[in-house]
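A single protein chain has been removed from this complex, and every other one stays in its place.
Chain nomenclature is as follows: A and B, assigned in order of appearance, with residue numbering initiated at 1 for each chain independently.
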Amino acid sequence: MLTMTIKRLATAIPSLLGVVIVTFLLTRALPGDPAAYFAGPAATPQAIQEIRAKLGLDKPLIEQFARYVVDLAHGNLGTSLTTGQPVATELRNRLPASAELTLLGLMVSILIAVPLGILAATKPNSIIDHACRLISTLGVSLPVFFTGLILIYVFYYLTGWAPAPLGRLDVFYTDPPHVTGFFLIDSLIAGQPDTFMAALKQLILPALTLGIFSLAPIARMTRASMLAVLSSDFIRTARASGLSPYTVIITYAFRNAMLPVITTLGMVFSFLLGANVLVEKVFAWPGIGSYAVEALLASDFAPVQGFVLTMAVLYIMLNLFIDVLFGLIDPRVRLEA
Amino acid sequence: MTSSVLSVEGLSVEFRTRSGIVHALENVSFTVSKGETVALVGESGSGKSVTAYAVMGILDPVARVTVGRIVFDGVDLLAAKRSDLAAIRGRAIAMIFQNPRTALNPIRPVGKQIGDMLIRHGKAPRRNVPEQAVEMLRAVGITDPARRAQAYPFEMSGGMCQRVMIAIALAAKPSLLIADEPTTGLDVTTQAVIMDLIKDLAGKMGMATIFITHDLALAGQRSDRVVVMHAGHVVETAPTAKLLAHPRHPYTAELIAATPDSAQNLEELAAIAGSLPDLRRTDLPPCRYSERCSRKIAACDQPLPQAFLGASHLVTCWNPLPSENASGTRVSAA
Partner (left out) sequence: MTDLAVTSPHEWNPGALYRQVRYVLGENPITLIAFILFVLIVLAAVFGPHLVPYDPLASNTAEALRPPSAHHWFGTDQLGRDIFSRVVVATRLDFLIAITSVALVFLMGGLAGVAAGFFGGWTDRIVGRIADTIMAFPLFVLAMGIVAALGNTVQNIVIATAIVNFPLYARIARAEASVRREAGFVEAARLSGNSDWRILTFQILPNVLPILVVQMSLTMGYAILNAAGLSFIGLGVRPPTPEWGIMVAEGAQFMVSGEWWNATFPGAALMLAVFCFNLLGDGLRDMIDPRRRT
């Protein structure tokens, strides 16, 4: 198990290297003078010259790259022009907001998609099966920002059930004391049930938006995988052995069927991390996505570079986690090494 | 007549497929007595497995039993309620399959799979289950059973997996075991060992066995009675020795002639003429062997008879092979 994890970690290293190189190239590939971009649209020629020297943009590319890597190793992602704050600090502060939203969205997605897929597979050609297939096809067609807006319109404007989409907490509440940065967890730790409810209410619509978005691939894969497993030999044996329907479908079939679904999660995360940015814009969510978007529009490049790098590293780590999880469930991967 | 454990009576099964209705079984009847080993023999596609699946109740959803009864221990399995069936399937009747490696759950330790049976059929209190499972592994001849109980199917050989399947099947001490080609895919030595194991355990438990195979030689060595099937029909049923020595149905005779025997030359091996009829046809003749049969007569276009040749020898043929003694033949319409 440990050897497998270490081996898998090793394969992540070339990816990390590639990511670092690409993010480096991205900002050096800027059309025109990179120094001018980093100095900002309002800079004087002198300021641009200073920035050029300071960022070492006049040095050969290899040396620049070395400086970049050293900076990264020290956790230095540059400074934001618009806020004047170090990018790394801002990203760290804002990351929990994005993470909480994305994780909740994924949970919503799994809680709906997996049972839907299982039911669709156990009752082929039924209403549930057709509903599952329809939802899957629709789900990949809906633009995530559009879903969010429709939800706001229906649940905030028309019915008033959801609060105004103005961020993580209503103005009347203060953030709970910081432990994890996840408001849901921190408010419970601090014993503030009201804050918990307020945070939850703000989370519902954006999490639902993300959930609906990632529903489709998970439901489709669960259904396909369950269908394949249910017609396999060992399920026939399980049925012939008289095991209970629950044991056959959940303990035997589902656990085997989950394996391809877990692999699919890798792709789902790619979509989710991208959709996160859009959802944060729609719901004014103070996460790293909106941070990057604001910086982009203000031609402030350091935050954008830091954002892309952070998201990529996060994504690599998530894929690693998924592979390890897969190995935990499937002994053939563990033991055949 | 000894008590019959299982009685299949006039079973007909059809499959509704996209390319038409497949008349898989028609009027299949046979009985299995307590402690008896019956071999169900026929070519691929003769309906042997379909019959077994019908008895176990694990037919494909597109299958339909159109007519017939399957009486087990006095209960008609086809008419029984779900709750009654739950007490029978896996508990009173058990089944083992070919390709044991794929027939076991690949990501569950084998000890746990046996344990699932023990728990489901209430054969042991929960805390004793792991121990019981190890005992079952020992009973089927697996060495170092305590360690092997933690193993996964992919870590075991085909023969060991088949032993595990037998352990699973026998966990609830059934009175009838159906073995669907349990030795196909195993090497010859392991085949013999597995068959000995089944026979041994069946004897110890007083269990009846239905043993499905296309290999008539194997059936000949291991069974008390043989039921020969062709294209969804039962063509002949007889005690093994009698069937092999004096087959009455032309198909049975051809099967025997086509079965390799160590004393034969390859050139002497006969092939059975023709092939199975397409069971989707709507114009199937009453005798599904007639189109391949060398003894076909005009009467063969009539619905099949059922002849009683002595108490336990049944043949469905208008022109059966002559018996060793001409008397004792009575022909009556089906």
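Keep this in mind: a residue touches a chain if its C-beta (ideal position, glycine included) is under 8 Å from a C-beta of that chain, and two chains touch if they have at least 3 such contacts.
Just so it is clear, the model here is predicted, and its values are computed rather than measured.
Seen in the complete assembly, the chain not on display touches A.
Of the listed positions A:Y68, A:F182, A:F234 or A:Y315, the one in contact with the omitted chain in the full complex is A:Y315. The chain omitted from view is touched by exactly one of A:T137, A:T180 or A:S231, namely A:T137. Only one of the listed residues, A:A35, A:V87 or A:A292, touches the absent chain: A:A292.
Considering the complete assembly, chain A touches the hidden chain via residues 14-16, 18-19, 21-23, 26-27, 29-31, 137-138, 140-146, 149-150, 152-153, 156-157, 164-165, 220, 224, 269-275, 277-278, 281-282, 292-293, 296-297, 301, 304-305, 307-308, 311-312, 315-316.
Keep this in mind: only the chains that are shown with their structure count from here on.
With centres defined as mean CA coordinates, chain B is found 54 Å away from chain A.
Contacts from chain B toward chain A in the complex involve residues 56, 58, 86, 88-91, 94-95, 97, 99, 102-108, 116-117, 120-121, 152, 154-155, 165, 168-169, 172. On the chain A side of its complex with chain B, the touching residues are 232-234, 236-244, 247, 251-252, 255-256, 329-332, 335-336.
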